[in-house]
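This report refers to the structure that appears directly beneath it.
Note that this complex is displayed minus one protein chain, with the remaining chains in position.
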Amino acid sequence: METMQHNHGHTDTCFECAEACERCVTACLEMGDQDSKGHDMTDCIKLCRDCADICTLCGRLDARGSEFARDFMALCAEVCEACAEECEKHASHHAHCKACAEACRKCAEECRSMSANA
Amino acid sequence: METMQHNHGHTDTCFECAEACERCVTACLEMGDQDSKGHDMTDCIKLCRDCADICTLCGRLDARGSEFARDFMALCAEVCEACAEECEKHASHHAHCKACAEACRKCAEECRSMSANA
Amino acid sequence: METMQHNHGHTDTCFECAEACERCVTACLEMGDQDSKGHDMTDCIKLCRDCADICTLCGRLDARGSEFARDFMALCAEVCEACAEECEKHASHHAHCKACAEACRKCAEECRSMSANA
Partner (left out) sequence: METMQHNHGHTDTCFECAEACERCVTACLEMGDQDSKGHDMTDCIKLCRDCADICTLCGRLDARGSEFARDFMALCAEVCEACAEECEKHASHHAHCKACAEACRKCAEECRSMSANA
């Protein structure tokens, strides 16, 4: 019987980021176009929408051991950084943006580090 | 500042199942069409391929609070059960099939339970 | 050399619906929370977001000949119908909602018909 490593750390990080982005999109949509302080949430929604899709696929490519996983992580890091930067603007007054920004920063760091060690 | 529930249990279960399915597909492909005992792995690969896609989307619909999440979970439970049944045939001699069968059973149970409580 | 059928009609219909939904989400987001006539676009965005994901996977399951394609089509038809119904409310004043409603109706009809002929 073969052995198998269960180091699913990075896939988990990607999936947690996708989950935080999904939640952030919904919460932003339910606040309306602007939050109560007049901040426009459109960019936040757009970035989280892209980030959710890209992190999900990044996690799957990593889990399957794809030969493109490293290149994909480099792109995923860029998307996560852009999304984190936007969510951080709203982090002090929206728990969903704070949670999303933290998940994006963590994912960006891991993706950067893993894509550099190719 | 609004509060937000962080009950991401079911989304996690779906994503863990997707991850186990991705790993199982790759491991089966690398064994070749048949394992060393002559078992045909084609059905296992096909079922894991579908199950990975469906569990991923199930987890995302749940995270975003989609109105279709309950109906999707009912379908996801069927797919997970079919995938578990096939992987269980190979669970005694392949660690990846055993891990996948367990993840599928857990996900099927949660999906069944949550879709019934709609 | 084997022969292969190239009947990709239904997959195309699903993908065209997904594309129309993606475009509709972006156009709605760029209008802001409400259009110039004061209609709330939040439900439209949420439904298109789900419909884009579900139609994409429906098209892929059909293309690969998945054993779950028929069941998935039945669910996809429901989602497309809900999305069409919402987009039709805005079809007279937004080209993107009109295009999306038409793509959703076409996809719903094909999915209903194909899932009934299982």
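Some points to look at:
For clarity, chains are labelled A, B and C in written order, and residue numbers in each chain start from 1.
By definition in this document, a contact is a pair of C-beta atoms (placed from the backbone, for glycine too) under 8 Å apart; a residue touches a chain by one contact, two chains touch by 3 or more.
Since we're looking at a predicted model, the values are computed, not measured.
By the touch rule set out above, subunit C reaches the unshown chain at residues 1-4, 6, 8, 11-12, 15-16, 18-19, 22-23, 25-27, 52, 56, 59-60, 63-65, 93-96, 99. Although one chain is not displayed, its contacts with subunit B can still be listed: residues 25-26, 29-30, 32-34, 42, 45-46, 49. Seen across the whole complex, the unshown chain contacts subunit A at 46, 49-50, 53-54, 57, 60-61, 64, 66-68, 71-72, 75, 78-79, 82.
Keep this in mind: only the chains that are shown with their structure count from here on.
Looking at which positions face the partner, subunit A and subunit B present mostly the same ones, since more than half of the interface numbers are shared.
As a whole-number value, the distance joining the C-alpha centres of subunit A and subunit C reads 26 Å. Subunit A and subunit B have Cα centroids lying 22 Å from one another. Annotation for subunit C: residues 46, 49 touch two or more other chains.
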